[in-house]
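In this view, the complex is presented without one of its protein chains, the others remaining in place.
== subunit A ==
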Amino acid sequence: MSRIAARFKALAAQGRGALIPYLEAYDPDWDTSLELLRKMPAAGADLIEIGMPFSDPSADGPVIQAAARRGLKAGATLAGVLDMVTDFRQQDNETPIILMGYLNPVESYGYERFCRDAASAGVDGLILVDLPPEEADVLAPFAKANKLDIIRLVAPTTSDERLPYVLSHASGFVYYVSITGITGTRSATTHDLEAAIPRLRKVTKLPIAIGFGVRTPQQAANASSIADGAVVASALLSTLAETLDDKGRATAETLPRVLAQIEDLAKAVRSADGKAV
């Protein structure tokens, strides 16, 4: 069983959903982001999403844009992101790692080579924002051959007619983009989510994680109990940005504050009720 499937299965047995925090690789530098990555599981991360910085993140709001800019300024490359994962895997062989980013750096690296290198680094899944199922044939065979899950995004705009098509290409889990908009701008209501998730359940048996607009412990608890997991990105990156000095460098506060926020989120997710065992 893949790390992703094993983790969701174990959490389901505990009767709770997953907390999936996001970090931008190299933000604000390679060492700090690796240290953050290493400490995330102990702080309560069940799965981890690592953002691969891109020059033109057209689906992201100002917070992730700024994080990507800091990462690129610190010299981010895909090879360097994979090195982070290799390093992380020396201490943790269970927490699933999902890389999230845009297609061009991956196309530039080479699809086959990227899938091979990502798998051997210990990556479990890929989310490529601008690769809809219509175009996925460039990547899918290599992902499959290397047992990497391609995590599909489903949006409120994805119609009932389109859902089976999108989900027939999914593996690992399904990422429900809970708002129509860019990251870090607004949040879905509980009402919206309670209507949306059953619509997906009818079409897929895969676990569902909710992302875009999950910021507070309360929202994370809610999302992870309505679905099977909650992705928190912009809220953590804003905190990280606040701790940087005026030259944009990490300070003594950077890791403790981001990790404390993850602990608060984890506490809320773990005490959320409403999930059947």
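We take it that a residue touches a chain if its C-beta (ideal position, glycine included) is under 8 Å from a C-beta of that chain, and two chains touch if they have at least 3 such contacts; residues count from 1.
Keep in mind that, in the parts below, contacts and distances are computed from a predicted model.
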* Asked: With one chain of the assembly withheld, which option in "ABC transporter permease", "Tryptophan synthase beta chain", "Acyl-CoA dehydrogenase" or "Oxidoreductase" matches that chain's UniProt protein name?
  -> "Tryptophan synthase beta chain"
* Structure fact -> Of A:A12, A:A119 or A:A155, the residue that touches the missing chain is A:A155
* To do: Consider the whole complex, including the chain that is not shown, and state which of A:A59, A:A119, A:V203 or A:A241 touches that chain.
  => A:A59
* Going by the touch rule given at the top, which residues of subunit A touch the chain that is not shown? -> 54-61, 65, 72, 77-78, 102-109, 111-112, 129-132, 134-135, 137-138, 152-159, 162, 166, 177, 180-182, 185
